[in-house]
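Every protein chain of the complex appears in place save one, which is left out.
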Amino acid sequence: MTNPQYIGGIRGFFARLGGIDRRWIFLAMGLSIAIPILLKLRFPEYPGPMAKATFAAVESVPEGSTVLLSFDYDPASAAELQPMANALVHHCASRNLKIVFMALWPLGKQQADRTIETVLKPLHPGYSEGTDYVQLGFQAGNEGVIKVMATNLSKQFPNDANGKPLGDIPLLKNAKDLGEFKLVASISAGYPGAKEWVQYGNGAMPDAFEVVSGSTGVQVGQLLPYYPKQMEGLLVAVKGAAEYEMLVEGKYPAANPELLGQGRVRMGPQLVAHLLMIALIVLGNIAMIAGRPRGGAR
Amino acid sequence: MMQRTIPIAILCLSGAIMVAAYFISSAQSWGETVTTWFNILAAVAFVLGAGNLIAMNLEKISSQRAGWGYAAITLVSFAFMLVVGLFKIGAVPNDKHPDIHFAGSYDSAASPFGWMYDFVMSPLTATMFALLAFYVASAAFRAFRAKNTESILLLGTAFIVLLAQTAAGMFLTGWIPEESAFAFLRLDKIKAGIIEHVQTAGMRAIMIGIALGIAAMSLRLILGIDRSYLSKN
Amino acid sequence: MQRTTSARGITALVAISAALLAPCTVAMAQAGDAVAAPEHGWFRTDRGALYATLVVVGIAIVVAIVRARAGHPVKIRRMPALEAVDEAIGRATEMGRPVFFIPGIQDMTDIQTVAGVTILGRVARTAAEYDAKLEVPTSRSIVMSAARDIVQAAHFEAGRPDTFDAGRINYITDEQFGYVAAVTGSMMREKPAACFYMGAFYAESLLFAENGNSIGAIQIAGTAEPSQLPFFVAACDYTLIGEEFFAASAYLSGERVQLGSIQGQDIGKILAVGLIAIGVVLGTIAAFDPGGSTETAFDNLKSLIGG
Partner (left out) sequence: MNESMTNNADEKPPVRRRPNLLWFSLAVLGVSLCVLRVAVAAQDGDAASAEAARTLWQSIGVWVAAFMTLGIFSFLYKDNPLYKVCESMLIGVSAAYWMVSAFWSTLVPQLFAKLSPTLVKTYAMPSLTPSETPELDFMLALVPLVLGGMLLWRLAPKGQWISVWPIAMVIGVTAGLRLVSALESDFLAQISATMRPLVAFETTTDPAGVATRSFDFWGTVGGFVGVIGVLSVLSYFLFSVEHKGVVGKSARLGIWFLMITFGGAFGLTVMGRITLLAQRFEFLFKDWLGIG
């Protein structure tokens, strides 16, 4: 192999680039994430088919019917999933849908509580607990919870999270089973989560409700087989959240746009860093080609 | 005999029992029981780990080897955390039993133990984890070079997936109508196709292979063919 | 002479396997009922298909082992990663630099750690023969304990019990990233010439491999953690992928009997291919004839083996 030191001109520049000190790459990566965060750069998103399908699924629910939002994640995945939860809650409330919150993950209840406090109450002050929304909280049992809910809602959740019997809650006093809901949305970071909702919820009563899901990037491979047949909508990672935010904000502008912009703000560093990675791969290959001795491959 | 035959017998027997228990209705909880045993054993073994950690660092300090000051930092932070945690110093008392000191939770955020976790351990581990963002960049630059078919496929797939994950992907191919015959050229479709079909297939075959590898490895151990874990003195 | 021993052994095995498979026929017969009512006798009939697989795969491996013991030639394909082991240790010896062996971050309850530790035995023997300095930082106390035993055994085997130093096999911390910080730090300071990553790895795989690369170490990795394979493949010199990793300890031992077990794994794969072929053919026919009897057969087959 020719020593890149002895190649001149532009070709030499690229050839030497191949052996660049990796700390320059580190610096570039650091800047590409730090600058968008500092400047709060927001780039336009082009909503993909999955985000559009999710939006359409929520839009198709008749006004005034009840939806179930299951918070199946914990703070570790909140960076990816909380923006989806915020946009979803705002979307449902803007369409006057009654919202029932629950969690299959122990810490999911906290996330649901936070969403109620930071999104639902400030943006939709008219929503009152008991008639417009209910927080059922967390129940242990993984997919078992879903199985019981499919046949008998009040057996799995005799009370809401505050200990109030279901019979005393106007919104749920006549609710029998999962068929009460027109839409089930699982914001899901793994097991138990969206996959279980499809298998045991939708599986038990296929035509009763639609399922949409927000998922982390890591576990999307497991959910793709269910979209779009058993799962009407699927939001993937921060990007899915950002696209969905665009759609929701486009139709239902929020009084406080900050709350609905988290996904897009987080997409800023993602976009720049991804473009950097792509550029690095291209540069690495140019460097390799430039460093080759003339007259063919080794 | 005590050093070779008995350990082999223990290994074979415990392995065979666990296999059999899986198929016997009344033995379903055995797996759980031995898992509990193992957790206890691992907790007891911490005495070995702690002993080793202390001995290694004390030796560094006493011999004044290069970097002995850091060994002292390790020892001091270890001792502090251990004492504060084991004796629940400053722990928040249990609501229902405020009189019983050890009933309080050892890791509540208001205790020194919790503070150390929140402000020392967790930022350190989270930052160490975050270093990966830098290393994926340098690895992509260095390793993704089109030298042969294999590396072209590796870098090409990574390239497509990376591109499809940004707005740039939608910008480039999002104009192709989803219902048209050319929809498969959309980057998001290509990405979904790769993940759903090729990657799933690859992972499935890897898993089948791994299962057979585990089976053969376990059988070698249970049948006493692989005995490399035994001292031969 | 050897042939007859082998034949006798195999006949015996066939008899044993027939006996072992007997409960299976009962299980198969009851499988239909078992799905409906999850009550079982003393034998878990719902796990009948698993039992049959266990017996068949087990017998396949044992037959291969018995044949190998009887003197049948065992041919195993090249594995460049394993051929590079001696070279890597030799290079470290020449350069006067240490060899690092990282047995993953899981405890002995993960079979990958067990596999990693048995590979450590072979690596340690070569290192003892070459008189290379082998360092094994561990993330679990019990793994440290087991690693010390196995490295000591390797030194005895190599005839160098005097050079065994337990102080090079240390427990660091159970915390994943604490362990990573310590290991990458000492990589930078001690500049090992060869790094082995053999065991269960998670996010730390790339942290190790990129730092090892930056100090110019030869890196050989092996793991059955599918999510981490991409990073090892991209950043290490050689990677044992999934099943290869489990075959490695047998391969490195060079013992005929152990190599036989690798051959047995291949029979398992052929079984898998056969099952898949049957399933795919049935499924394809069923696709043309929805609701027909082939579809029922296909569904039954899938639910039988899918448990």
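By letter and in written order, the chains are A, B and C; residue numbering begins at 1 in each of them.
By our rule, a residue touches a chain if its C-beta (ideal position, glycine included) is under 8 Å from a C-beta of that chain, and two chains touch if they have at least 3 such contacts.
Treat the numbers as computed from the prediction; the structure is a model and nothing was measured.
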| item | value |
| --- | --- |
| Selected from C:66, C:102, C:128 or C:146 as touching the chain missing from the view | C:146 |
| Where the unshown chain meets chain A, residue by residue | 19, 23, 26, 29-30, 33-34, 37-38, 40, 79-80, 216-218, 220-221, 237-239, 266, 269-270, 273-274, 277 |
| Absent chain, residues of chain C that touch it | 47, 49-50, 53-54, 57, 74-77, 108-111, 114, 142, 145-146, 149, 172-175, 177-178, 181-182, 184-185, 188-189, 191, 215-218, 226-227, 229-231, 233-234, 236-239, 241-244, 247, 262-263, 265-266, 268-269, 272-273, 275-276, 279-280, 282-284, 286-288, 290, 298, 301-302, 305-307 |
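Note that only the chains that are shown with their structure count from here on.
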| item | value |
| --- | --- |
| Centroid distance [mean C-alpha coordinates] between chain C and chain B, Å | 17 |
| Inter-centroid spacing, chain C versus chain A (mean Cα positions, whole Å) | 36 |
| Centroid distance [mean C-alpha coordinates] between chain B and chain A, Å | 25 |
| Residues of chain C engaged with two or more neighbouring chains | none |
| Interface hub residues of chain A, defined as touching at least two other chains | 22 |
| Residues of chain C that touch chain B when the two form their complex | 40-44, 47, 51, 54, 57-58, 61-62, 65, 107, 109, 111, 114-115, 117-118, 121-122, 140-142, 144-146, 149-150, 152-154, 156-157, 161, 167, 170-178, 180-181, 203, 206-207, 209-210, 213, 224, 226, 229, 231, 233-235, 241-247, 249-250, 253, 257-258, 261-262, 264-265, 268-269, 272 |
| Residues of chain B touching chain A in the complex | 133-134, 136-138, 140-142, 144-147, 155, 158-159, 162-163, 165-168, 170-171, 174, 178, 188, 192, 195-196, 199-200, 203 |
| Chain C-facing residues of chain B, complex | 19, 22-26, 35, 38, 41-42, 45-49, 52-53, 56, 59, 121, 124-125, 128-129, 131-132, 135-136, 138-140, 142-144, 154, 203, 206-210, 212-221, 223, 225-226, 228-233 |
